[in-house]
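With one protein chain held back, the other chains of the complex are shown just where they sit.
Chain lettering (A, B and C) follows the sequence in which the chains are written, and residue indices restart at 1 in each chain.
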Amino acid sequence: MITDFPIPQAVVAPELAWVGLALLLPLISAVLCVVCAAARLPGKLPAVFTVLALAASFVVVLRAYNAYSGPVQVPIFEWMSFAWGDGRFQQFTAPCALYIDSLTLFWMLFVTGLGTLIALYASEYMETEKGAGYARFFFGISIFLFAMSSLVMGDNLVMLYLGWEGVGLASYLLIGFDYQRPAAVAAAKKAFIMNRIGDLGLALGIFMLWANYGTLQYSQLFQAMNAGGQTVVDWDVSLIPFLLMLGAFGKSAQFPLFTWLPDAMEGPTPVSALIHAATMVTAGVFLIARMYPFFALHPEALATVAWIGGGTALLAATIGMAQYDIKRVFAYSTISQLGYMFLGLGVGTTYGACYHTFTHAFFKALLFLTAGAIMHGFAGQLDLRKLSGLRHIPGWRLVSWTMFIGCLWLAAFPYTAAFFSKDAILLKALTSARWDFVFLGWLGLFTAALTAYYTFRVWFRVCCGPVHFEPAADGHHGDASHDAHGHGSTHPAQGAHAVDHGFHPHAPKWAISTVLALLAIGTVAAGFPAYNEAFAHGSNWAQRMIAGSSAAAGAQPEEHAAESAAGETDHHAGHSTVLGMEAHTGLLVVGATASIGGILIAAYLHLLSRASADALRRALMGNWVTRWLPICMERKWFVDEIYHGLFRLPLWLGSQVLHFGDKHFLDGLLVDGIARVPIAAGKLFRPLYGGALQGYAVSMVAGVALVLAWMMWVWLRGFE
Amino acid sequence: MNAFPAHALASTALEGIGQAFAAASGAQLSLSLAISALLFVIGLVGFMVRRNMIIMFLCTELMFQGAALAMITFARMHMDVSGQVFVIFILTVAAAEAALALGLVVLLHRRRETLSAEVWSDLGEA
Amino acid sequence: MSLIWTSILMPVIGAGLVAVASPRLSKWISLLATLGSLAALTLFAFEFPAWNNGQHFPLEAGPAWLDAAGIRLSVGFDTVSLLLALLTAFLMPLCIIGSYTAITERVKEYYGWFLLLGASIILAFAARDAILFYVGYEFTLVPMTILIAVYGGTERRVAAIKMFLYTFLGSMFMLAAIIYVAWEHRLSSGAWTFDIDALTATAVRLPASTQYWLFASLMIGFAVKVPLFPLHTWLPLAHDQAPTAGSVILASAMLKLGTYGNYRFALPMAPAGGTEWMVVVAVLSIIAIIYASLICWVQTDAKKLIAYSSVAHLGLCMLGLFALNPLGAEGAVFYMVNHGLSTGALFLCIGMFYERYHTKDTDVLGGLAKKMPVWACFMVLFTLASIGLPGLNGFIGEFLCLGGTFIAEHDGQSGYPGVLGPRFAVIAGLGLIFAAMYLLILLGKIVWGPLREPHHDSAHDHAAVHTSLPTDLNAREILVLTPLAVACIWLGVQPQPMLKAIEPCATRMLAQYPDEVRRLKGREAQMASDAADETNLVQLPQQGEVH
Partner (left out) sequence: MDAIGPRLMLLTPEILLFGAAVVAAVLGLSRRHSIRAFLPIFTCLALVASLALMPITWTETRANEAQLMLPMLGAFMKPLLAAIGILLVLVSAGSVDRGFEAAVARGRTTFDPQRVVAGEFYAFFLFSLIGAMLLCSATDLIWIFLAVELVSLPTYIMVAVGGSSRRSGEAAIKYFFLGALSTAVFLYGFAMIYGSTGSLELQGIRTALAAQAAGSGIDAMALAGLILAVLGFCFKITAVPMHFYAPDVYEGAPTHVTAFLAFVPKVAGFVVLIVLLACVGWTGHSLVDGDGVRVPYAGLPTPLTAVLWMVAVLTMTLGNIGALLQRSVKRLLAYSSIAHSGYLVIGLLSGGAAGIEAISFYLLAYGVMTTASFAAIVALERRGEEINEINDLAGLRHRQPVMAWMLAISGASLVGMPPFLGFFGKVYLFVAAFEADQFALVVIAVLNSAVSALYYLRLATVPLVAPPSARSEEVQLVPSRWPWVAAVVCGIGTVILPGFLNTLVRSAEVTTAPAANTTVESPAADTSAASLSSAASERP
């Protein structure tokens, strides 16, 4: 798989140090937020600082993008570097520096762009959290942006690791933002610990890289790779991709370590939108894209990525179908889409994966923000069964139609941006030489249909049908802050039509509406690179960005992807027909049928006759053969319970035993026991001091006699 | 204690000790050395066995005399007068001890009517 | 030289003055004494010439204390001992300010003994003479025992006596080993001396078998103090019963005496013997990491939890030392300093809420973020520092220690082959996950979650009332925690100067180890090949191969 496609060599450019501002600005706004909290300044000052800082860093990235000519390494200051010899393996350097190449810019553009929009959205969304809480929230957001930029723009893997754990910390602080609720605190702890497991894999991968290449800086690593890479691939070198993979799956919530993402929905919705949908979860994809050449170190490495990606996509889609909480559904859809991205990376199209990340970031953020608007308006109500007919309620028209756009993109409706990005992935899979990639391709298509079904299940349930809403009775998982005014005159509504005695959902104000509009436009705009390529046969901007970086190297011979952009010439790699038709048109047809089919089924079950959906569920539950399906899907395939049983319980029991052992056995028996030995010996000799004069005399004489007897015995033995 | 076959013990002890010393210091004086050793051992055993404090003191005197006799024998052997000088000092010191011992015994007798040493054992660990 | 002695004698004089001063005045005298000692040390650090060459300064021997045995009062620092001494001197004033309200009766004795404790720890770090080191190392026991026995919690006397006996037994073995090496030196060079460099030079030349026992007896002494796995049972009891300031100094300075002892005595003095022990001791430290982390998980008492966590953290620090390469050694020394800062700060935070609620039980108490936000910020910062979050000081030490262990087995490309390997690093890495788990559980119970306060029965009320402390931290307490927070962040962001300073010392300590390890591996390879030869001999007779 290794191509001799050389990774472009970075040139050291200290004059570009101003790009470091993108890193520094969020840090400054974080410090300002701390000052606001300490000085208890009223108003939305923290929000202002954060939005300005993020906007400024977005401008900096834009300028950097304009001034970008080739990969650049920008040293800022020496963080960790020492050497105990002059040999290649006798120094350990991890400077605080930036490595700017097209992949970095591609990522930073949508990270900072979305960050600014969502920060603006949050300024209104969190307004009820006046005082220290408000500042604490925006402190978390700023810290997150700082960590994400250091992760993406870092010059070496230790900077990446700094960002990696930094985003973990930010997600811990923000998920647990509403610390009064134990569920939020537990979710935050779970998120951090699962990330930590992934981080361990990443750390071990970093050590192994240093052990084998002597350096952790990308430029030197890629140089080593270009110079023929590792000649002798023994066991510890080929383990590198798997370790990096473990880190990526931990952070991007893939199969083994994904249960923390749905629980992360406990956090406020802007957090879910920014961190758990758009930016942080893509860190795994970025890592594999950045270190793509190293995934050639083991033949089966990329195949594993593909399999896990495909598997997670299907698993998450099945669970997503059976959830009733809008944010949970979108969370599982995020996991499923991430599965697609890893499938893309696995089958070899880094362009497909990265572009899908790009488009997904936009429409998933849009969906989450609309869900947030609904929660904000309906006092924390997110249950599908308790909300419907949003479209007809005055003031909510914008929210429902922006949600519609989001759902269309998520369902990969033909000729939407997501369609093209998913198409690129599935095309590569279906036309690949390996049978398992083809199978994964078809699996991906089936999952696409499921995605379309559950996306529109949500839309039809919430936005269409009779107008009916019940405020969240206990604000069980919505923002506790909202239930303050939600309690008004709540009483369980009877029948389909809600009897609203004085409870009026308040429509979103200007900030949320403008952000939703902008994001909708953004989602559509995200498709332009694909439209440009598909219709106007121009160059695909995204493709150029990915091809210019290390992500491209090591993939399948790029000429296949490049020439596909230059129209239909003979495809000589793999069999290039899908279902007998030519690759592209074939996939267009199949993709369209999958997504439209899904939408139609959803329309039938959830728009036209809702009762039939419940009837279907009852039918499935009734017959014991198919009973397991709905139960498993609703209960998330019992993954959490399995983890609890497999790891948490035995460890907890083990620690109880150890604690008991430490206190009684090690401390009580051993230590105190040894301390009692001399006392026992003392008791042994006690009778000798009975007090009788002649008793002492006898002992004394016996002592002397013993010595003399020993002397005589030695003397008699000839004293040799 | 007196059921002990004293004479048998004495005879066997005599030749054993005599024989031991004979090898070391010339044949003819071995007898007196043996006697001195016997004196010492009798004093020792008497000290441990007899209850009466005065008898115990006498036994210590006996031990002293045993040592003195050995000293004289060796002086004779080495034809050196300093041994005998030593004995004179042993006698003086023994006399001093006697005075002291009887003083103590009288002091204790006044406190408790008995002369037996067993009475005095309430010090010591239970 | 005189600056060092001022930094040692200043607290002693302070203790003397405190004994005669009035209780109210004694607070200020002790504060001035500790600040004076810190000032003297920082002044010395500024003009310390040997920052980057790993040498000792000043080199000349001090005045003779006991000529017959060649004991001299020679003091001198190398960067490692200077950093640890600075850490102690830095924490002393903070502890004293921290315990203004904590200690209400027998105040004078408290400060007096506390100053003596600080003085003897600095003396131990400064000593260039083995017996002087032993005097400083051993005398710390007396004030610590009194601080725990008089000012401690409920069953304080048992904890104090156990600590004293445990450490005393261990250090007696160490004393015997030191005197044995001094005697070997006398045999070879004719004169008694206890100068550490001279002893190390002699010890290195000893035959491997003697070094084997030498390393063992030195190790026993320091393993009790570190505390390494089987010998750690005294630490949780001592921490649980010690007053806040006592816990801080016990955790941050006294445990470092154990690791510093390893760095200064055990490893350099017995390289040949040491390499055989390396795997055994590394396994012990790994067990310490996992064992202590698991026990932390089920602890309900905050202080005991932090005590077990320092057993785990120092297990990792020792692992770094036993990796036998500059990366590991560097990380271990860096870890020593940072563990002192972050764990000391954690104990101070726990002390602060103990003063307000008089309970350390996390079942009864919780959700303090609501009532004490400023305290919560500090608590979160220090917990994250000790979890090892990048950007804070814990990370660098942890990362380097793990890295050092990981690359230890590599066939010496880094010029320092070691006996450990990736297997050790992976298991130690699990310890990091557990570290995150139990510390976050602690945070989840105490800081986050709904506010749970111990029910205020009458007994409690009068206790809570009379502490004039406001609900959240007052200026004094913030003054105590801010320098620590700044230090944690500064060392996390800018570790470079300290790493550069430690590096020459680490390499100098490990000078003997590369060829010792190669010899050990050579022997193992030889044994392996012998085993292989026997099997060959069985099959086909070798042509006259002479073994």
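Keep in mind that, in the parts below, a contact is a pair of C-beta atoms (placed from the backbone, for glycine too) under 8 Å apart; a residue touches a chain by one contact, two chains touch by 3 or more.
On a predicted model such as this, the values are computed, not experimentally measured, just so you know.
Asker: Which of the chains on display does the removed chain touch in the whole complex?
Answerer: If we consider the entire complex, the absent chain touches A, B, C.
Asker: May I ask which residue of C:31, C:135, C:430 or C:493 touches the chain that does not appear here?
Answerer: C:135
Asker: Can you say which of C:176, C:486 or C:511 touches the chain missing from this structure?
Answerer: Result: among the candidates, C:176 touches the missing chain.
Asker: With the missing chain put back, one of A:11, A:38, A:581 or A:688 would touch it. Which one?
Answerer: A:688
Asker: Could you pull out which residues of chain B are in touch with the chain that's been left out?
Answerer: 24-25, 33, 36, 40, 43-44, 47, 53, 56-57, 60, 63-64, 66-67, 70-71, 73-75, 77-78, 80-83, 85-86, 89-90, 93, 96-97, 100-101, 103-105, 107-108, 111, 117, 120-125
Asker: Contact with the hidden chain only, please: which chain A residues?
Answerer: 675, 678-679, 681-683, 685-686, 688-689, 691, 693, 695-697, 699-704, 706-708, 711, 714-715, 719-720
Asker: List the chain C residues touching the unshown chain?
Answerer: Residue positions of chain C that touch the missing chain: 64-69, 71, 131, 134-139, 141-142, 145-146, 149-150, 157, 160-161, 164-165, 168-169, 172-173, 175-176, 179-180, 182-183, 192.
We take it that only the chains that are shown with their structure count from here on.
Asker: How big is the gap, in whole Å, between where the Cα atoms of chain A centre and where those of chain B centre?
Answerer: Chain centroid spacing, chain A to chain B, equals 98 Å.
Asker: Rounded to the nearest whole Å, what is the centre-to-centre distance of chain B and chain C, using the mean of the C-alpha atoms as each centre?
Answerer: That gives a centre separation of 65 Å.
Asker: Can you list the chain A residues touching chain B in their complex?
Answerer: For chain A paired with chain B, touching residues are 686, 689-695, 697-698, 701.
Asker: Mind listing the chain A positions that touch chain C in their complex?
Answerer: Per the stated touch rule, the residues are 78-85, 87-90, 92, 132, 158, 161-162, 164-166, 169, 172, 176, 179-180, 182, 185-186, 188-189, 192-193, 196-197, 200, 203-204, 207-208, 210-211, 214, 236, 651-652, 654-656, 658-659, 662, 666-667, 670-671, 675.
Asker: Where on chain C does chain A make contact in their complex?
Answerer: Answer in residue numbers: 162, 165-166, 230, 233-234, 237, 291, 294-295, 297-299, 326-327, 330, 367, 369-370, 373, 384, 389-391, 395-396, 399-400, 402-403, 406-407, 410, 413-416, 422, 425-426, 429-430, 432-433, 436-437, 440-441, 444, 447-450, 493-496, 499-500, 503, 506-507.
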